[in-house]
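Left out: one protein chain. Kept in place: all the others.
Let's turn to chain A:
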Amino acid sequence: MQLLNLLFNRHHDTFQHGIHPPEHKEDTRDMAIRQFSFAPVVVLPLVQHIGAPSQAVVREGQEVSRGQLLATAGGYVSVPVHAPVSGTIRKIANVPSASGKMVPGIFLEAFPFSGQEVMEGTPVDLDTASPEEILKGVQDAGIVGLGGAAFPTHVKLKVPDDKHCEVLLLNGVECEPFLTTDHRVMLEQAEDIYMGVRYLLKATGAKRAIIGIEANKQNAADHLNAHLPKDLPLEVKVVPVKYPQGSEKMLITSTLGLEVPSGGLPIDVGVVVVNVATTAEIGRLLPHGQGIQERVVTITGPGVKKKGNYLIPIGTPLRYVLEEVGVEDNISEVYLGGPMMGMAVSNLDISITKGTSGILVFTDKEVKKQQKVYPCIKCGACVEACPMFLNPSQLGILAKNEAYQEMADHHNLMDCFECGSCSYECPSHIPLVQQFRIAKSMVRKRKSKAHAN
């Protein structure tokens, strides 16, 4: 058994495969979170999350104050939207979104003297509230996964009747290069995190909680350990630095040694994974019954003059953010999120949403123009990198031949979560992840079409 463990790398506290991209976190990791100013007009898309669009409950011309409900959840897998600033509703119309679609949205013109105070709501009391009431409170606060996926948190926390939640796993890994939002949140909002953990433990019924932190954030782990309340069953686990450790399935393997089955969810192995910033937000908002109005965003990259971690009101236009922090003249690419899984933006008129964890700006110098793509030399670097144990090389060949259904049926295409490790390692510069995204979108399209017939 010992030998087997050695063979299969089980003695390490981490998952197998993965990559080590340069971290580039030193610019912003020691900078405290700073409040960002209000934009003259904030633009709030009603699709900031995965699921049904929120339904606007305000009318044009109405005056609203900070924290007021602007749109209710449009279904179970949906969350409400709250006003990030006091002001007047100017327009309810289509707005551009980061996904490249026009989505319904609200234009909110801020009062010039708008302050930071937030409207109080009905508190969710930790001692008396039932798990269902806590889940309802999480939904009413408009909370989605702040790590980037923006999946409504209350859906994730809902443990199905036939399943049982053993462990609550907090994700403080932040394996994406450049980003330092979760790092700062852990250092500065420890009390909120502890409070959030109490709410989450009650909501999921888990007996203990573990927080996974990568070794490059040792000071955050020490800080959380030092202030840990005696009665809180929270364990801080430091895991080695490796990308993509922040993926929930990888983190479960790293901290608990469990493997989530293909196509399954963490709850299948008795785990619920929540991001630390989301936990802190729950711990801060629920005792006051407020909705989420702002989030921490790391603004960094060689093209930015005033780098840092900012608390930015949701809905602030990207163009305004870049004007405020100042950018170099020769900027060339802007990313929302990290460089590995983030999205290059084609339009600066989109706004900061609940899922925006970082803004990266690169100049002409860093961006290589159109790398030549060479044929696959079957070196296997991508196979060594893939944390899901897929065969990106084979998948890439199939994608080129548009054999999308075969990729899904026989090569587990749908297990790919687009971490980008294969593309990063590929010496031939084959845009593997982009091909897989095309393949996945085609498979989904055909499936929904077949479903409709």
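Convention: a residue touches a chain if its C-beta (ideal position, glycine included) is under 8 Å from a C-beta of that chain, and two chains touch if they have at least 3 such contacts; residues count from 1.
The working rule: contacts and distances are computed from a predicted model.
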**OP:** Would you kindly match the missing chain to its UniProt protein name, picking from "Ion-translocating oxidoreductase complex subunit B", "Multisubunit sodium/proton antiporter MrpF subunit", "Potassium-transporting ATPase KdpC subunit" or "Glycine cleavage system H protein"?
**Re:** "Ion-translocating oxidoreductase complex subunit B"
Original post:
Among the options A:S130, A:Q218 or A:S441, which residue touches the chain absent from this view?
Top reply: A:S441
Subject >> Option touching the unshown chain, where A:P96, A:P177, A:G196 or A:G212 are the choices >> reply: A:P96
Subject >> Footprint left on chain A by the chain that the document does not show >> reply: 94, 96, 98-102, 343-348, 350, 369-370, 431, 434-435, 437-438, 441-442, 445
